[in-house]
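Apart from one protein chain that is not included, each protein chain of the complex appears where it belongs.
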Amino acid sequence: MAHVSIPMYWRTIPQRYKLMGQKCKKCGAINFPPKGVCKYCSVSSEFEEIQLSGRGKVHTFVLISAGGAPPEFADQEKSSGSYPVAIVELQEGPKVIGQIADADPKEVKIGMPVTTELRKIYSEEDVIRYGFKFVPEREGK
Amino acid sequence: MKRVAIVGAGQSKYGEFPDKGIKELFFEAFKDMASSVDKGLDTKLIESAYIGNLGSGGFQLGNMSALVSEYVGLTHINTMRIENACASGGYALAAAAMDVLSGTHKIVLAGGVEKMTDVSGVKQKYWLGVSGDTEYERLAGTTFAGLYALIAQRHMHEFGTKREQLSMVAVKNHKNGAQNPKAQFQREITLEQAVKGPVVAHPLNLFDCCSTTDGASAVLVCDAEVAKQFTDTPIYVVGFGTASDYLAIHDRASTVALEGTRRASAKAYEMAGLTPKDIQLAEVHDCFTIAEILAYEDLGFCEKGKGGTFVEEGHSQIDGDMPVNASGGLKSKGHPIGSTGTGQAYEMFNQLRGTVQKPTRQVKGAEVGLVHNVGGSGGTVAVTIMRR
Partner (left out) sequence: MAIGISGYGVYIPRLRIKRDDYAKAWGSFSAAGVNEKSVMGYDEDVLTSAAKVARRALESVPLASEKVTRFLLASTSAPYVEKLLSGTVLTSVGIPNSVLTSDHTTSTRAGTEAMLAGFEHVQANPSGNALVVAADSPKASMWDSVEHALGAGAAAFVLSSENLVAELEGYASYASEHFGERFRPREDELLHDLSVKKFAESSLMNNTTKAASALMKRTGRKPEEYAHVVIQQPDARVPGSVASRMSFTEAQLASSIVSKSVGDLGAASTPVALASALDAAKIGDRIMVISYGSGAGSDALSFKVVSEKKATVSFQSDLDRKEYIDYVKYLKIRGAIV
């Protein structure tokens, strides 16, 4: 199992449920996931909270088969087949990795527009951990 | 700079050994190192030891360096476990060099050991999966195969790198490893086999990925001034560099280069007063075939994006103009995480002295070599340049 403790997972809920990012007060760049020091100017530790839209484009992707799946995703792969994971370039600038759900793996392409929604990530200690996954952007949400 | 010398090097066999744990494996490498010292080695002379290791065989998270040191007869010395994921060995070597350069110690052991096959498949995958970014990369459903596949996909998109070119790396390294009696896999594979392997993390298949391995290695580093008491033909560490990078690939400026490799090698070249053109052979970190292609580019052997062409044109074959991974690389030789970096140094030591176990793998007339060791997907990188 991934050995991410309950409090550790809970601390990331603002990012996982709500896409909360940080806007650097010095250089204005958006850091997501959060850092102690701004990744772009390497100087400032002062940020403003900003909720990201979750929308972006696929920058690169992989299709994970059984051999490439961590144990906590093994059952998902066994029941539903290989799943796509992408690094997505979000509208607001940062890139972030996430699984792509609700899509035919064959339709995933670099440049594909996606948006986030809440999904089950995995269970550990009988507690379901939820978080964002990307889904193809279609008309309406 | 010729102040740091390597006067002996040893490696255990790499493979799967149910009858050997970290202590036994490290001892095997240690004995091999001792027997490689031309004028003999009184092991009591060793003052300091840096031991690369990730998982402690699953049972000794704390103080494993004390455990394996005393097992091989080194007690009461400076001993430290070095951990930077798969770059642990390379960093152990850098630490040994820094120890000697600082004047603190004169005779220093740099080694590494990993026991990966004792634990269950689930636990193995846990270990392999927690050197990337756990919170986001792991929980997005990737292990290292997935992360390197993300890099490969983008590399293919930006530069047109081909599926066959990735496989050529595997074919070359298996061909080399087939001539390495200490390699985990000693059999050649064909290009067709490599291309058609079962998918692990598309676009990477089984033959793009290195295996899990048990193994150990040990390198005896010393102040150049005392090298003569051990051998008349020491090898010198003329430059080294280490650099880290954002742990998660998505935080990096480039998805198709390892900035850690660029910066670590730049520091090594500068310290050595050399350029990529001066390097005659290299052992690079091919945990996945795409990683070797990136290494050609980021170490400066070819331009960014041309790594696929580089292997296709044969430059990195043993008889090419820039032999890479004559040992078989991680792909064929194996990748016992903590040992890999010093294992690469063991190979380079023998290549530069002309003492490679099987002469068919010997790169002829090699004088200057480079070893390149990467932690995880590039979070840490250690590069060392050695010469006769």
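Letters A and B mark the chains in the order given here, with residues in each chain numbered from 1 onward.
Keep in mind that, in the parts below, a contact is a pair of C-beta atoms (placed from the backbone, for glycine too) under 8 Å apart; a residue touches a chain by one contact, two chains touch by 3 or more.
Just so we're clear, the structure is a prediction, and the values are computed from it rather than from any experiment.
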item	value
Touching partners, among the displayed chains, of the absent chain	A
Absent-chain contact - pick from A:Ala2, A:Ile87, A:Val108 or A:Ile121	A:Ile121
Residues from chain A at the interface with the omitted partner, ascending	13, 17-18, 51, 75-76, 78-80, 99, 101-102, 104, 117-121, 128, 130, 133, 138-141
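Everything that follows uses one rule, which is that only the chains that are shown with their structure count from here on.
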item	value
Where chain A and chain B are represented by their mean Cα positions, the distance between them in whole Å	32
Of chain A, residues touching chain B in the complex	1-4, 8, 12, 33, 39, 59-65, 67-73, 76, 82-83, 85-87, 94-99, 110, 121-122, 129, 131
Chain B - residues contacting chain A, complex	121-122, 125-126, 129-130, 133-143, 145-147, 149-151, 153-154, 157, 198-204, 206, 246, 248-251, 255
